[in-house]
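Worksheet: the structure to be examined is printed underneath.
One protein chain omitted, others in place.
This part shows subunit A:
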Amino acid sequence: MTVVRQLRAPEAVTEPPDDLAAIEVRDLRMRYGTNDVLKGVSFTAKRGEVLALLGPNGAGKTTTIEILEGFRMRSAGDVRVLGVDPAQGDERWRARLGVVLQSWRDHGKWQVRELLAHFGLYYTAYSTPQISRPWDVDDLIDAVGLTPHAAKRVGQLSGGQRRRLDVAIGIVGRPELLFLDEPTAGFDPEARREFHDLVHRLSDIDDTTILLTTHDLDEAEKLASRILILAGGEIVADGSPDQLSRRVAADAEVRWSRDGDRFVHSTSDATAFVRQLFQQYGEEIADLEVRRASLEDTYMAFVREYESGRGASALRAFEEVTK
């Protein structure tokens, strides 16, 4: 008996030699039948980073996150999550992850506090000197703002409260890495803002690494320290919100009229263009308008094109802009 246990002991070694990458994905591919959903996705998430996977519906976001969560097998590629291949992740690995699921009506008869205390039980065995697991239930309930509802039954919670409970369940084991798939889908603006505050608090406490998916650029900009834009099964842009908008803002649109005719010109140096315009035509120029394309404009135009079926050309145009 002892021998068997000792043979299994090296499982503990699967914990990585604390390197800085929480997620490493290289050339990840996923194919359903003849349909390539992911065509070679590569990215890295550093510990403590809040990463948003942004993209239109059907871009492969959910597939990617489910592969990382260990819920789906990949077709090809190299994936490491907290140093472990998710396809071979054991329960010890699972205990270091948090997955926020979109609940629907499960555990409706359970009390909020009772349910969180129950799920916490599974993590006690995975407490380490560095991270004491699980979270204290009352602290956790307080952190997600459910203290007034702690004694309520889950089935009595409002939609927004329920999603906060989902987050609480996701983090009850004090995860080193947290996955959020479309966390605010179907939220009203108020609930959305509250939720964003919660995610900010989370990344501050414990320095949790967070990977979230969203199709909403605004949300990605608000929450993430880095945005990956996924489209057509590939990462088409990667950078901080600031970097991305500066890259896009390189192009501006200049509109003016002369002798009743209207003109539009796209340029990377609007100031020089306008200066030249005035030098050439002086007072003839009227209705001058210079408009920098925001990241949002560019992204929205891209999504519209992409979803209207002109996927490939839209992708090229978008890559052109964000290069």
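One rule holds in what follows: a residue touches a chain if its C-beta (ideal position, glycine included) is under 8 Å from a C-beta of that chain, and two chains touch if they have at least 3 such contacts; residues count from 1.
Following the convention adopted for this analysis, contacts and distances are computed from a predicted model.
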Among "Transport permease protein", "Protein-methionine-sulfoxide reductase catalytic subunit MsrP", "Spore germination protein" or "Nicotinate dehydrogenase large molybdopterin subunit", UniProt-listed name of the chain not shown: "Transport permease protein"
Any idea which of A:75, A:124 or A:240 touches the chain not displayed? A:124
Provide the residue numbers of subunit A that touch the chain removed from this figure. 2, 5-6, 8-9, 11-12, 62-63, 66, 69, 71-72, 91-92, 94-95, 99, 101-107, 109-110, 114, 118-119, 121-126, 169-170, 173, 181
